[in-house]
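Data first, discussion second: the structure below is written as structure tokens.
Heads up, one of the protein chains got dropped from this complex, but the rest are sitting where they should.
Let's look at chain A:
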Amino acid sequence: MKHLIFILCITCLNLSNPCKALINTNSQLTTVQKSETDSTNLLNGIQGKVDQAFLLALKTKQAAPLLHLDQKLNKIGGKNSNPIITYWQSYLSYYLSICHLQLKDKKNAEESINKAIELIENMENKNAEDYALLAYEQSFSCQFKPGIIIPFVSKKLKRNCETALQIDSLNMRAYFVLGSNDFYTPEMFGGGKSAEKMLLKAIDMPEQKIANPFLPSWGKMNAYELLIRWYIRKEKWNLAHKYYQEGLKKYPTSFLIQELASKIKE
């Protein structure tokens, strides 16, 4: 559910301008070359395109828009072997899994998330972004796993986040995934220890170091949302209010942040 709300919110944000939405909203639009090929065209603003397809899939209650985009990605992936294509194929499969879950098709949901994970796992020379996405997908996959092996998956995803941070100590998404995992882990199983620290680090970093429409920018808004929830949970109302204001300033259309207003006590 947490994933769905996050995605809905991101999608709403991106719908207003799918291309711009992919890059840091505070910076100006980065230009992509005019001599664009089909591959370049498709991958330009791909995160927003996936988000749009996902929203359309939910609206029409059919996975077709995502599957259509998946076909396009597979087509260019077949022609060119490029880790960026694999990354977005995996990202799309993750969304497809959430979509199937919403359409009450648990079997396909499980297959899609497994495929998403497998795509990244099979990549050679993974970079920090790959490890962060893998960890996020592993976190989502826990709901399909037997309870007894969830601690193992949790350990694995933490290790992947740590590897991401070893490669790039300023990877915002790795901090977000670490914070998110700790946030949702019950205290009796070792959770609730580092969520605040990790989420604070995540919101302190840019979505992208330099705007790039081919690369990922997800996670920061959700880090705000979880941080506010954390302070609500701990009844630290001043801090909850502070980050609510800050989050809303950065993401004024975020439904996820907006809906927390009623939960923050003055």
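To be clear about the criterion, a contact is a pair of C-beta atoms (placed from the backbone, for glycine too) under 8 Å apart; a residue touches a chain by one contact, two chains touch by 3 or more; residues count from 1.
To be clear about the criterion, contacts and distances are computed from a predicted model.
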Task: For the chain that's not shown, choose its UniProt protein name out of "TonB-dependent receptor", "ABC-type lipoprotein export system ATPase subunit", "Hydrolase" or "Dipeptide ABC transporter ATP-binding protein DppD".
output: "TonB-dependent receptor"
Contacts of chain A with the absent chain, listed as residue ranges: 27-28, 30-37, 39-40, 43, 80, 82, 84, 110, 114, 118, 122, 124-125, 127-129, 144-149, 151-152, 155, 163, 166-168, 187-190, 193-194, 209-215
